[in-house]
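With one protein chain held back, the other chains of the complex are shown just where they sit.
Showing chain A:
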């Protein structure tokens, strides 16, 4: 009976102030969507880093005038370098083959470039891709070395962009959460005021504190959970419309977001939504109910 009473009070409470309830739920939903998106991106970026950094190379291009001695010396040095995991020598013929493959859609370009024009190079895989700088310093001045190119430089830029998008989402989530928090506090104040007579009687006749507070706290929690469900719907829609839709072309570049990822992030959203609401409601009651 008591559970039934509390639940019916929760429904009545949500309905009593329905515009405020809707505002609360929408703000909560937006905040939690941002939180979820930011969480997904975090996983995404991690996965992409693993994937990309595993495959990236540092290329040391040699000058056209490099002598065989210089080349062999460099090869020996690189092979003995503890930072280097793998060394692959790419001669002019191999470079030309790769060039042809890469630009097979542009035969004019391929025809215009002759095999001798392409530089020989060493392709290195590093034990730790982040130690690129050491390699660069060490070999930059070596005789016969023309240029050292690190693919991870480019990746870093991409990841910087992704990280800042993620941070923006997180910041938006926090700002919206603050707004949601104030709305929860306000809703609870209004609820406590409209039920002040009931609360006074309950206190007088000795209703337990949890029994007095539970409907208010649960009211906020239910709104928070509905908000997180709407957030889940928004994320699903985003995956459906963006990743599987207009951004499909980038699929090779971005590692795909699975339904599992989204379901995995939902408990986080629901937990944060519910907990933030509950704590806010409870703290508000401390001030406005004095039970």
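Everything below uses one rule, namely that a contact is a pair of C-beta atoms (placed from the backbone, for glycine too) under 8 Å apart; a residue touches a chain by one contact, two chains touch by 3 or more; residues count from 1.
By definition in this document, contacts and distances are computed from a predicted model.
J.: Out of "Cell division ATP-binding protein FtsE", "Cation:proton antiporter", "LutB/LldF family L-lactate oxidation iron-sulfur protein" or "ABC transporter permease", what name does the UniProt record list for the absent chain?
T.: Spelling it out: the chain absent from the display is recorded in UniProt as "Cell division ATP-binding protein FtsE".
J.: Going by the contact rule already stated, which one of A:102, A:154, A:201 or A:242 would touch the omitted chain in the full complex?
T.: Of all options in A:102, A:154, A:201 or A:242, contact with the hidden chain holds for A:201.
J.: Among A:55, A:75 or A:209, exactly one should touch the missing chain; which is it?
T.: A:209
J.: Kindly note down the residues of chain A that lie in touch with the hidden chain.
T.: 1-2, 5, 197-198, 200-209, 211-212
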